[in-house]
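Some notes on the structure that comes next.
Right, chain A next:
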Amino acid sequence: MFVFTSEDENKIEKIIKKYPVKQSALLPLLTLVQRREGYISPEAMQAIGKKLDLSPGYVQSVMSFYTMYHTEPTGKYIILFCHNISCQLNGADNLFAYTGQKLGVSGGGTTEDKKFTLHKEECLAACCGAPMMRINDIFHENLTKEKIDQILDSLP
Partner candidate 1 sequence: MILKTFDGVKHLLIGLGVTFKNLFSKPVTFSYPEVKRIMPERYRGRHFLNRDENGLEKCIGCSLCSINCPVGCIHVVSAENDPDHPVSPGERYAEVYEINLLRCIYCGYCEEACPVDAVVLREHYELADYDRDKYLATKGDLLVYPEPNEFKVNILGNTTRV
Partner candidate 2 sequence: MLGSGALIVMDHTVNIVEAALRMSYFYMHESCGKCTPCREGTRWMYQILNDIQNGKGSSKQVEKLEDICDNMSFKCFCALGDAAVAPVASSIMHFRSDYDELIKNLESDEVSA
């Protein structure tokens, strides 16, 4: 069962106030849940829908449009790996394969210890530092195999 905590409620109130129409607060609320839970469960969608007078179907429709929202439980660190043209030309495909191999989730997915979730992403708007990846909210640019090792090993 999904419930908003009282802290959430305060935040939600603030978010809803920002917009002239309640419906507009949908994406911020989804983000809120995504950050807290790591993914958005159907129960959470229902709860959000109730808050904003939207049907749960509508919430799911919006959510499924964006790749950044996850429907399955994710690990502690979500690694988004850019593989668009700039990164690809700079060897992102190899690095992605390497990372996948290293974490034991080749092709993407969540590791068994629920520490990492690896995902390919289309363009994270950092072509200047290609190849790059994003771990939770931090960009890591100009990646090499050594740098990836170093970053992943340094994570608690």
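Candidate selection criterion: all candidates are chains of the complex that A comes from, given by their letters.
Here is the rule we use: a residue touches a chain if its C-beta (ideal position, glycine included) is under 8 Å from a C-beta of that chain, and two chains touch if they have at least 3 such contacts; residues count from 1.
Predicted model, so just to flag it, every value in this text is computed and none were measured.
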Complex member touching chain A, one of 1 or 2: 2
Candidate 2-facing residues of chain A, complex: 65, 84-86, 88-89, 122-123, 125, 127-128
